[in-house]
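Of the protein chains in this complex, all but one are displayed in their positions.
Labels for the chains are A, B, C and D, by order of writing; each one numbers its residues from 1.
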Amino acid sequence: MKTILRVARLSKSFGGISALQDIDMEAREGQIVGIIGPNGAGKTTLFNCLSSLYHPSAGQIFFGDRPIAPEFSSKKKKLVAACALVFLFLSLLWTPIFWSLFVPGALFKVETVMLGLLLLGVRFFTFRGLRRFEIWAWGLIFLFLAADICLALFLGGRPLSQDRFLGTSLPLGWVGTPWALAALPFSLFFGLQLCTAPARRLFGFKIGPDAVTRLGMARTFQNIRLFFHLSVLDNVKIGAHCTMRSGIWRSLFRTRRQRAEEEGAEQEALNLLRFVGLEQRALVLADALAYGEQRRLEIARALASRPRLLLLDEPAAGMNPQESADLIRLIRRIREKGVTVLIIEHDMKVMMNLADIIYVLDYGRMIAQGTPEQIRTDPKVIEAYLGGGVHAPA
Amino acid sequence: MKKGYLGFFVSLFLLAGTAWGDAIKIPVASPFTGQLASFGEGVKNGALLKGSEINASGGIRGRKVKIVLEDELCDPKEAATVATKLANDPAVSIVVGHLCSSATLAALPIYRAAKLPAISPASTNVSIGKMSPFYFRNVYKDDFQGLFLAKYAHFVKGYKKVAIFYEVNDYSMGLMLAFMKEAKKLGIKILGTEAYTADTTDFKPQLTKFKMMKPDAIFIPGYAPQGTLIVSQAVSLGIRNAGFFGADGLDDDLMLKNPDAEGLFVTTPFLPDKAGPRAAGFIRAYRKAYGKDPNWFAANSYDAVGLAAAAITAVGQDRVKIRDYLASINTREKAYEGVAGKTYFDKNGDCLKDAFVKEIRGGKWVSAQKQLRQ
Amino acid sequence: MSRRTRPALPPGLIMPLIFLLALLLPWIPLGPSSNYVLRVLTTAVLYMILALGLNIVPGFTGLLDLGYVGFYGIGAYTSGLLAIHYDLSFWWILPLAALNGALWGILLGAPTLRLTGDYFAIVTFGFSELVVLVIRNELWLTRGPMGLPGISPPSLLGHTLTKDWEFFYLVLFLLAVVLFVVTRLEDSRLGRAWFAIRGDEIAAQCCGINLIRYKVTAFAISASIGAMGGAFYAKWFKFIHPDMFKFWESILILCLIVFGGMGSIRGTMLGALVLIPLTEILRAVLPQELFSARYLIYGLTLVLMMRWRPAGLIPFERAQEALARRAEARIRSRRGGEQGP
Amino acid sequence: MGPLHELLDQSSLFLQQLVNGITLGGVYALIAVGYTMVYGVIQLINFAHGEIYMLGAFLAYTMVTVLHLPFFVAFILTILLCSCFGILLDFIAYRPLRQAPRLAALITAIGMSIFLQNLALMIWGSQIKSFPRELLPAVFSRPALVLGEITVSWLQIFILTITVLFMAILHFIIHRTQVGTAMRAISHDKVTSALMGIGVNRVISFTFAVGSAMGGMAGILVGLYYNAIFPTMGYIAGIKAFAAAVLGGIGNVPGAMLGGGVLGIAEVLGAGYISSEYRDGISYAVMIAVILFKPSGLIGKPTGDKV
Partner (left out) sequence: MLRLEGVHAYYGRIHALKGVSLEVREGHICCLIGANGAGKSTTLMTISGITPIASGTVTYQGQPIHRVSPEEIVRRGIVQVPEGRRIFPNLTVQENLMLGAYLQRDKAEKLSALERSFSMFPILRERRRQPGGTLSGGEQQMLAIARALMGTPRLLLLDEPSLGLAPLIVERIMGIIRQIRDERGATILLVEQNAQAALDLSDYGYVIETGEVVQEDSARRLLEDPRVREAYLG
């Protein structure tokens, strides 16, 4: 069996309080993996890290062989910081010089100094963004280049005196234009370089939750997050978003391809709804569903993205025993479809007869892992879970 | 009032055009509310006065005249709606309006399409004239006024260095450009130009700059509400030995409340004491009706209504004929004798008129001792 | 579907029928003021277009956009400048204006759409003010406060449009185009993604929807519809002025969609159809001093609607139910087809 | 003119602009406090705050001119009325929407702002009003300090003193008193605050009252300083003050002070040195830049949204 998910030394802290510490775990294809632990043990935080809603403070997450949360070695961090710093200094020096090339004496003008100071502030934050591996910071650099060019165009032919009605100014800077044009390919090249794959690999940008879903990891939420104002069918079709391709133009002209795709998605959504037992309710709005139905709809929506790994966050919460039993059967059937399932549950009973392997979290740490049998008898688990001194029935 | 239409949409639309019975309608479109309402008030008073005078002397061809006030807030959009309303009313054969140039420009295409002649008593923007053969005005253009002011500043006041503080609007900028053009010719040095927008109240940064330039005078080609603030803020900043002057936009009693504005002078198309004998009766009647002196808006709108009435009297209510009649008043000899001087039109429908200068002395508008004749 | 009430007419027929009625409108004899009525109706339809465009951002994706009038202005000035300097035909200008609107929509949207709701609203507001400032101050380009007079009227097959009914038909045609675009998008992958974003951004992300991309798309489409409205406006008024694109316009359009129902296409149109002629009625009914304060009523509308009927006259849910009904019909017909042969 | 002379001129120009900027900044700060406090407590951009500022100016004007009250009585009464008005505003417009989505509250705020602005337009008309000088304390119109070309008026000193004084008082209220602690608690967690027995609505009303009082006071001061009162004055000033609040870090009183100062100086220097046409644009641009690049402001703390 191939490993589908691997988490290594994952830590996450919020403002000094660590919610997760050094979590190591893995899931293999076709398994049902359980994560248990008392409330507040950090289970949902772990899920949020997996689905990239949170970015871990340290550690790595691999989905298949793709890194979801790449770790930045200190060496790489230093490299990026150095690059950013060099760029910043260059652009700081460069802007006034660049301007003064076509605005006579710009280097010594109050305007240049003030604008320079303003840009200094902006660039400082860019620098910070760069160090934090935020992709927008690179976008900003792009923007700076564009701004310099625009300013060149804008200020180019104008005398910088207040008196623009007497001066003979041209609408476009005929002096600035060649410079701007010369700078354009350079900045384009530089910007494009950053968007290409090698650059991404070097700097290791974070990827968003949507990208994670497209890679094949879907999830449900502990407190149900459906699109309550939309119909049940549309909820599932939204789940199938990343399996579809048609964009604006195809939608506008209802091409045959788009219609076929829509039809297919609709059919598949109906099948999924039948799978979770909601076929009859397909056309009502989601907020008209009962609680248990909403949970099942969430699962259907997650399945619609054809995931390889499904994350279920306390799917049995708030269900009565009958409903939880149905749910367990449903999860088994999902596994039979070849989907790996990762479940958070604090209810041991559900997990014991469902999971192939169980990880136990407590207080942000992984305290045990193993088959349900091993877990049931692990003294550390019993202590954490049931409070000291009591032994669970074997 | 129009309360009677408080019924149905359709009946309202149907009736809106036709409910004034037999009287000849002369609509007057201007801002009667809003920021520029004080200008509109002069227009309103002048027009109503003329209307009642016509009626008192037996109306036009025996029919009464009804002055209909249309408020357009000096907003181009409103002006266009009002213009449509008027253009589609068959009872309307000529319009008096609009006051603001931007409103005029918005209404123009509509009047032109409806072949409805219009006379503006106050739109001074240069570009209006060429836009439509159906448009006339009995007020001078900005370029004339700016030129006149430059001459006055040079020959009468002897200013050498002038700073200009203009508002970002068509009126103000047109004036400024005309002034600067002439100033260059006359050798007045323009120290600098600064701008402000209508909703600004803090003029100190720009004024501080002027202060350091030490101008002989500051030219404020704007409107009175801002003008008075500019003057008092300038004085509070310590600009004491510079004069202030403006154009007809500053010609408002609002300026009089400001003790710092002493000595400020403006151009105006109409001066009660310099106007001819025809004006004396008008001024008397105006004082009687409204308890104050007429300003130039009142005089011009009084004349514009008079022109409209004269046209209707001459050729009846056909729009095209009225237009042709107005266009035929094209020499000084054929000119319409109004209270604000003779009015005759060039081929663009613009007119050539004298400008006068008045200044604030002792908290009152008085005509300047030296006037400049064209 | 408990709340469902079946309309007397098949739902697909209502819109064409209304259009047909509208087409007949100019020929109803309304006496001398019929042109005035037509002009008011043209304004109402123009605002329908604008409201449909704005609706895409706050209605479909749930972000408050206060800068819509900026795109409207950009469209109007694009149209005016192209008409004056290059003497292009309206049918070239229209797509170019839309394109320019979309371009600025993307430029503004890409960096700002990651902001949370309030900040986004403020930034878009700032943008629209900046647009007006630029229009007002860049004399070399826009003639600034002198306005842009002398825009040639549009023409069709060599015939220049001048009559009011011709403009009415033109704006109806534009409305039909916009309506086509909006309804098609509403019931597509794109529309669902927008609705998902409106419903719950985090869940939407976890469904594989790239927030920024779809928000920017929505913003660009909204902007280009606004710009189209502006292009028509310039050609219709033949004169444009920076004062026409003040913040108030944004509020007015927002008011239309809040009143009609954010996110519901029919509600949006209804809002425009009710509130725009209302302005004209107010002009006739109110004394002049009160008329100048008519925005008081719009402000009050916003407050009261939020308080008592936040979903508007035709709520978003109703629109979604209509979509579900359409899906139902689709599924049923498909089933019928399967069983047939 | 020698170069030395020119240098002197240039530097006194700069200093005078600085003085202008700081005064303007003080005014912005006073208005910004209202935004900052309300936003800090209930995370609502109270668009109508600018209108309270406008009302403050109009009320004082009416009291002085129509009711012929002495200026300082009018000053105090206006502040009181404004704070009552703030409470009323909260009660009528915002309280019913406390549980509603933020979009609804924001739209209500915009609606309220437009409503109030037009109400003022209806009551007082759109023309610019100004305080009659003879009814004001004479000291306001005298320059306090003339240093060469630099003039500082008593009014400027008065405005700055009041700004600094009230900022200090507010800082004290928020950090040293029980109701201030309650405000900070509510801003973080309304439910838990209620569980502590804090009357949440009452504290929010108090916040509105204090913020509105500041806004009203700013209105009077501005009315005096520029001598211009008109219905739309709250609109631009409100937006700029909001920009100042964001710049300093919204929800943070010293931040409002700092932001107001920085924005005021930036605006005045911008108008003085770069382009007076784009003066408002400078504030908008600063605001947009801050929101984009550092939404938490200069000295605010970043707050993450919880998933």
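In this text, contacts are C-beta pairs under 8 Å (C-beta built on N, C-alpha and C of every residue); 3 or more make two chains touch, one makes a residue touch a chain.
Model, not experiment: these values are computed from the prediction.
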Relative to the complete complex, which of the depicted chains are touched by the chain excluded from display? A, D
If the hidden chain were put back, which of D:V66, D:A138 or D:V191 would touch it? D:V191
Answer key for A:D24, A:E263 or A:D287 versus the chain not shown reads A:D287
Hidden partner interface residues of chain D, rising order: 178, 181-182, 184-185, 188-189, 191-200
When the complex is taken as a whole, what residues of chain A touch the one chain not shown? 15-17, 38-42, 228, 287, 291, 314, 316-320, 346-349, 362-363, 376, 382-388, 390, 392-393
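By our rule, only the chains that are shown with their structure count from here on.
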Centre distance in Å when chain B and chain D are each reduced to the mean of their C-alpha atoms: 38
From the mean C-alpha coordinate of chain A to that of chain C, what's the distance rounded to whole Å? 33
Which residues of chain A are in contact with two or more other chains? 53, 162
Chain D residues counted as touching two or more neighbouring chains: 125-126, 235, 269, 275-277, 280, 307
Which of the residues in chain B come into contact with chain D in the complex? 33-35, 37-38, 168, 194-197, 199-202, 204-206, 208-209, 211-212, 225-226, 228-229, 232-233, 236-238, 254, 257, 259
Parts of chain D lying in touch with chain B, wherever the complex brings them together: 9-10, 12-13, 16-17, 20-21, 24, 125-128, 130, 132-133, 141, 143, 146, 149, 151, 153, 222, 226-228, 230, 232-233, 235-236, 267-269, 271-272, 276-277, 279-280
Going by the contact rule set out above, which residues of chain C touch chain A in the complex? 1-2, 110-111, 114, 140-141, 181, 184-185, 188-193, 195-196, 198-200, 202-211, 217, 221, 316-317, 320-321, 323-325, 327-328, 330-331, 334
